[in-house]
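Sending over a structure as structure tokens; questions will come in a sec.
Note that one protein chain is taken out, while the other chains of the complex remain in position.
The chains carry the letters A and B, assigned in the order they are written, with residues numbered from 1 in each.
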Amino acid sequence: MESASTVTNMSRRVRIGLAVGLAAIVAGCAQDAPQDTWDPAGENAQMIQDLQWPVFAIAGVVGVIVLSVVAFVIVRFRDRGQAMPEQTHGKPALEIALTILPALILIGVAIPTVGTLMALNDTSDTECVVNVTGQQWWWEIDYPTQDGCGDGISAPIVTSGQMVIPTDTNVLVRGTSRDVIHSWWIPRLNGKRDMVPGRVHTVKLQADEPGIYAGQCTEFCGLSHANMRMEVIAMEPADFEAWKAKQLSDYQPPEPDTLAAAGESTFIAQCSRCHQVDGLEDADGEPVIARPDLQVYSGAAPNLSWFTTRNTFAGATWDLLIPECRAEVWDAPSDEVGQKYLEGVSPECLNSVDLREWLRNAPAKKPMYADPEQLEATDGLVRGMPNLALSEDQIDELVAYLLERQ
Amino acid sequence: MAIIERPAASPATTPEYVTPSASMGFLRRPVETTGWKSWAFTVDHKKIGIMYGVVAMLFFFVGGLEAVLIRAQLAQADGTILSADKYNQMFTMHATTMIFLFVMPMAAAFANYMIPLQIGARDVAFPRLNALSLWTFVFGGIFLNTSWILGGAADGGWFMYAPNSSVPFSPTNGVDFWVLGLLITGIASQVGAINLIVTVLNMRAPGMKLMRMPIFTWMAFVVQMLLLFAIPVITVALFLLMFQRNFGATFFSVEEGADPLLWQHLFWIFGHPEVYIIVLPAFGIISEVLPTFARKPLFGYPFVVFSGAAIGFVGFGVWAHHMFAAGLGPISVAVFSVATMAIAVPTGVKIINWTLTLWGGKLWFTTAMLFAIGLIVQFTIGGLSGVTHAVAPSDTQQTDTYYIVAHFHYVIFGGAVLGLFSGIYYWWPKIFGKLLNESWGRANFWFMIVGMNLTFGPMHIIGLQGQPRRMYVWTENRAGEGFFNLGFWNLVSSIGTVILAIGALLFLVNVWVSRKNPPAPADPWDARSLEWITTSPPKEHNFDRTPTVHALDEFFHRKYEDVGENGQHDYKKVATGEEVIAEEEAHADAHIHLPSPSYWPIVLALSMPILAYGVIYSTLLIVAGAAIAILALFGWALEPPTAPDDDFDPPSPDGGEPSKELVANV
Partner (left out) sequence: MFTTGSKLLIGSAVLAVVSAIAYGTTQDGVMGTIGLVSAAIALAVLAGVNVYTRDSNVWADEISSVETAPAAAPAPGNSIWPMVFAVGALALTVGLVTYQAVFIIGIVILLIGGAEWTAQAWAERASAEASYNSEVRSRIANPLEFPVGAAVGIGIVVYAFSRVMLWLSKTNTVVAFSVVGSIIIAFAFLVAYRPGLRSKATAGVVAVAVVALIAGGAAAGVDGEREIKEHETTAGLEEEGEEICESPEEFEADEKASQSVAATANVAAEITLTEDGELTFDVPGPVEAGATALSLPRSNPNNVIFINESSEHRRLSVDLGTRLEELDEGEEEVPYRVCTTLVDEGGAQNITLIVGAPSAAFPDGYSFFVPGVESAHLELVVP
């Protein structure tokens, strides 16, 4: 009974405080958060947003009504020494009405929900198919031979971490996983879809404007789940054709007697067991075919043929570009993004710090299961890139070689 | 302890002499009435309820510590307080501890303590089974937490999706500890559910029809029915996983043709009713607290009962809303989406009824009342965010982000935990005979409310801005521009955790400070239901005579008489709580039998962690554990539930000591 008035005054003060706080919160949202779910950049995300914000609005209105009523009740009916209140047991009519009302609101929400759901799952207008395979802790992206995707793809393109698509094209991602469940999510383009081993799921992507759209694996997949990211780069159809041409062009071996040539032999000796570079030939002129299924538990490793045409690596966890160059590409206006991206990674822009640290000791940089002493559970196969104990010279050579992969 | 009163109206005291007969020649019962043995071997539902509550509260702080570490790691970008491995263990154990070792047992504490009192019974239907539930939970919880020092705790998330939970992807024993620990605590819940269902259906006082039961008992009853059908499902899932990991089964091996979604379905068919199991007891508690402190009955009691039952029922039909992004296909997703919206309706009914209970009342803002009103406010917010992800396409953006974390913390913390604290403050004088300090209680409440809103409020924003959950770091690259970016809100959330932690500690301070308070009256709140027609704390046999019930809110109607005319109601106080209790005492039963304590429940409970350690480490331990279990079951079966009356007779006048041999009982 004591301090009832202080309590309710506090309640009122707190209520006002909360309301102000709420307003501040709404006003103070991050600008340009790369994975903002309320900033659609494609028709699929737009469909979701068109459904989402009215529901939020309704929920907000209902919430404000309920909280206001509670606030009113607390103030109006506090104990002021009044007589014993009327012992009402209920008013069935009122209760039934207040049960039917939310039910009607929810029916109103349910109908567009089902409509949007069906529309999002309609894949009949697909113009380009891209396969995605999740693996601990990176994404493999491959473009199968097809007539779509602009002027067609004449041979499979395999890359990782960054998916390049033409704008205004209905892209269908067909995805699965090699080991545990992952989830493919590019918030500004569409909702997420789990990538389940043994199953194939599809999700549509479509970008209106050129740009770099960030995403992240959103199903807990083990140690480095936080370090499993990806980006979708949408570019104008002309730029996309240029990108495809590059990816399908022949392998250019480095000039003899350069650091990069030494890098090529180092690559063959140290890296090609797992990493594929298409067209690479060994000293006898035999094509070098990587066999990661013999080294890695989940059976694959990123294809590095055109490594420096993309600008993130190691599961898109680190940039290949130093911050200034990165800002130039990522923050470029939409009419320049494609061209800037196609420039690839130049030696001046290379973020050699992270790349060298990775080559020096990958498991120390990104938590993975690659310690040879602790691989009993996976029959001696690693989950992630092991520490190859490369010397600094070998790292120099490899960096030079990788810089030429564009 | 069987109590036999010879002359009527003498206060029941524990007899000074007990000469337990030896059943079958070598098995005797424990006889202690004080000291640790009287707690270890008790079958008294009140002692068991208190132990449930104390251990649950201990685990609350363990889980809270894990949460503080998680938020400390996420306060800054690229945090270094926890390694990736430790972080994954931390969030797995935080969720597992909070759900299985805090909220569920705390609700069980209230159910155990209050249900017999609220229905006018002297104990539950199967008292030794009750003790088994308690000790199984305690040993299971300890077993689960020994994983921290035995090679690392489980690190696959509390939902433990396959195939990440298989041995190649989780090579340490952590997942095995998780599986076996939950199997053990599952036994506790399942057995407790059967016990309480039988108690509610069979042991109500005369005149207490189902629709005259106190509302907390009703909600707890629905919860036990949910447990009865949900626990077997997770038990199956856990057995499949245990066999996969320990005995080479291939239930979740994709190379052998398994579908990993099997685990998800099994887990969530349990997991969704589980969240109603978590929140309905709190709903029941505040449905008691609000009427008491509003001085009016619960508005729409039948509606609240039926909506609780509806939630229980429909709760089994919405599990796949945890799997909207899992690739089920649009038809399944549409069905579950609509069903999930449907279940919002009965929940909304409750909020309406609670608010209308307060309407027109005479509100007395004790700490219990503050927590109850806090629940209404916080749960409304949590429930509305839940409605936003009932919309399946939106959910594909929201699921697995911090928006979901915000939602379920608002409904679990803002719903279940606030409700449980309300119950603690409300029933503390009844259970322990002392009132908790109101000023400290208010501090406890406000710190918790402010802390919880600061911690979980920003998570809505963080989630909608694209921060996924279960990540040991977040980076500047994904944090966005501006002052109020993800970094800011993560920091606010982490600071909120500190305030919340202080709030929780203030509760302990309150308990400590109040330990020397004067004894509380039997009816400090002028309450309405049957459990208050007892002393504070209740006597061991609860009621001197089993009360006859004439109406809902029986206690209220004994204190207040309706003297209104012509359909007008006018309630006049005709008796105080003490007078009603004295009236009952005056007609005390002459001969009261209570169930007797027993060794077997705790021995049987002890065999389970031994079995579990055996599955992980050594077959010999399996044999030992099985042997102890069989012996305990056998001994239990041989022992009668109540010691015979002769045990409580004084020794014979010639002073001969009763023989240790079998006594002919002709």
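Everything that follows uses one rule, which is that contacts are C-beta pairs under 8 Å (C-beta built on N, C-alpha and C of every residue); 3 or more make two chains touch, one makes a residue touch a chain.
Please read all numbers here as calculations on a predicted model, not as lab measurements.
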Partner chains on view for the chain not depicted: A, B
Chain not shown: contacting residue from A:Asp147, A:Glu255, A:Asp282 or A:Asp371: A:Asp147
Option from A:Pro54, A:Pro85, A:Pro112 or A:Gly198 whose C-beta touches the chain left out: A:Gly198
Options B:Ala95, B:Met160 or B:Val254, residue touching the unrepresented chain: B:Val254
Which residue of A:Gln82, A:Thr123 or A:Gln374 touches the chain not shown here: A:Thr123
Options A:Gln35, A:Gln87 or A:Thr133, residue touching the unrepresented chain: A:Thr133
Positions on chain B where the hidden chain makes contact: 24-25, 250, 254-259, 327, 329, 633-634, 637-638, 662, 664-666
Contact footprint on chain A, counting only the chain that is left out: 123-124, 126, 128-129, 131, 133, 140, 142, 144-148, 152, 156-158, 172, 174, 176-178, 196-202, 276, 278, 287, 289, 291-294, 298-300
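Convention: only the chains that are shown with their structure count from here on.
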Chain A-chain B separation of Cα centroids, rounded to whole Å: 38
Sites on chain B touched by chain A in the complex: 83-85, 88, 156-157, 161, 163-164, 167-169, 171, 254, 257-261, 294-297, 299-303, 325-327, 329-330, 333-334, 337-338, 341-342, 344-345, 348-349, 351-353, 355-356, 358-365, 370, 373, 376-377, 380-381, 384-385, 387-388, 390-401, 438, 442, 446, 449, 453, 457-458, 461, 464-474, 477-486, 488, 560, 569, 571
Chain A residues touching chain B - in the complex, by the definition given at the top: 1-2, 4, 7-8, 10, 14, 18, 21, 25, 28-38, 45, 47-48, 51-52, 55-56, 59-60, 62-63, 66-67, 69-70, 73-74, 77-79, 82-92, 94-95, 98-99, 102-103, 106, 109-110, 113-114, 116-118, 120-121, 136, 179-181, 183, 185, 187, 190-194, 196-199, 201, 214, 216-227, 229, 297, 319, 367, 369, 374, 376-378, 383
